[in-house]
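Below: the structure, in structure tokens.
Removed: one protein chain of the complex. Kept in place: all other protein chains.
And then chain A:
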Amino acid sequence: MTKLKRLALAAVAAAALAWPAMAANTSLTMGMVLEPPHLDPTAGAAAAIDEVVYANVFEGLTRIDSTGAVQPALARSWEISEDGKVYTFKLAGGVTFHNGVPMTADHVVFSFERAMAEGSVNAQKQLFAPIETVEAVDPATVRITLKNPFGALLFNLGWGDAVIVEPSSADTNKDQPVGTGPFKLDRWVKGDRVEISAYDGYWGDKPALASATFKFISDPAAAVAAVLAGDVDAFANFPAGEALEQFRADPRFEVTIGSTEGETILAINNQQKPFDDVRVRRALSHAIDRKALIDGAMFGNGTPIGSHFAPHHPAYVDLTNRYPYDKDGARKLLAEAGYPDGFSATLKLPPPSYARRGGELIAAQLAEVGVKLEIIPVEWPQWLEQVFRGDDFDLTIVSHTEPMDIGIYARGTDYYFNYVSDEFNAIIDKLNLTAETEARYALMGDAQRKLADDAVNVFLFQLPKLGVWKAGLEGLWENSPVQANDLTGVRWTQ
């Protein structure tokens, strides 16, 4: 055997040995706590739907990136008319759906009209409420005309609920999603996993991953075991905060604590006595030690907040010192309001551990200023029916995970806080009519301060995003401005 032959053989052998390792490094198994009920982001509110398909399988005109900023997606550029009412979008070229159909402006018109139609079951139908008409100017241009100027339109079009779908597959997207994204669905083994793989005909930059599997593991202890045993490469929303120290100490894993859009609040029924008195609400805000709460209920993970706004957002105003922890101050305010000996109330707690664990701590803290709480644990469907729709509650703990949702406080008695303020509504009205970023941010600041002044709810902490993944994996979102597992930029470095 010549030297050259031997070298060639060695090279082949090395390549053969290296091949499986390389192949393994383009696939990812991602753990998720909840299985999506179906895979159509335009027909359900479940976060798990977007966690699988957002940006991976389906795309909208715009997209929201990991910092929460609006980026071009299927719309490569747009122009806004002087009066802020007409948006003209230029669409990307060469876009095809996973079933081979080329995407045109007609598909955008179809998708939005479907979502806006009477009888539509889009869970976020109100996102489209400002829209008057959607027209296809030519195959690559879409014009959206609004009833009034609406500053959040570009952000709202980046939601999963506003993705572009293709008419022949629209009704079967629940089971067989057909989008324009870089990944297509391979297989959904219900109760177990969803498998996706790179779509050859993708119009944009190809992702580094060739395939990915989402595995559904709801039990926190099972999630810990699955990561330790190597069955799962990553958990972007890890359900077992108590196990994080163990992973931090293990060089095989990386732990990242990010922020989410989840404002966790002690929600107050503002029309219910004695909570209709702002002094009582302020007393509650003073009586709660947020630091102790975060340590006790969240194992130290979570950022205190003083109003209904995410700390990672550029328009955030730090109002955490508006009501410092002050038991005497709380007692004084209660006495002024006519409750020197405190009072009794109920606290309804939905299932997540931030609520159940947090609720016990809050009950203990409020007891110290004389407010005696009866804790009533409820299931989610009950919570939605009794608390959210029925206004049948005094206090509850919940995380509001919708992005940029400060506008819910303008809904008055249509929303379960039952907060009525003309002054606040005026701020939001002005915000809706403003498209210029700096002016919008200033108004968002005013809105935050107003909510804090009125102590509408006790603003507790921003829900953290607990990420645990194998070392050598990069590109997963640290924060979660929308509930998504965007895999387009994910790769293995080792």
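To be clear about the criterion, a residue touches a chain if its C-beta (ideal position, glycine included) is under 8 Å from a C-beta of that chain, and two chains touch if they have at least 3 such contacts; residues count from 1.
The rule is simple: contacts and distances are computed from a predicted model.
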Chain not present in the shown complex, as UniProt names it (candidates "Response regulator", "ABC transporter permease", "YCII-related domain-containing protein" or "NAD(P)/FAD-dependent oxidoreductase"): "ABC transporter permease"
Which residue of A:106, A:132 or A:231 touches the chain not shown here: A:231
Residue of A:26, A:120, A:197 or A:320 touching the missing chain in the full complex: A:120
Contact set of chain A toward the excluded chain (per top definition): 35, 37-38, 44-46, 118-126, 174-175, 189-193, 215-219, 221-222, 225-226, 228-231, 379-382, 384-386, 388-389, 400, 402
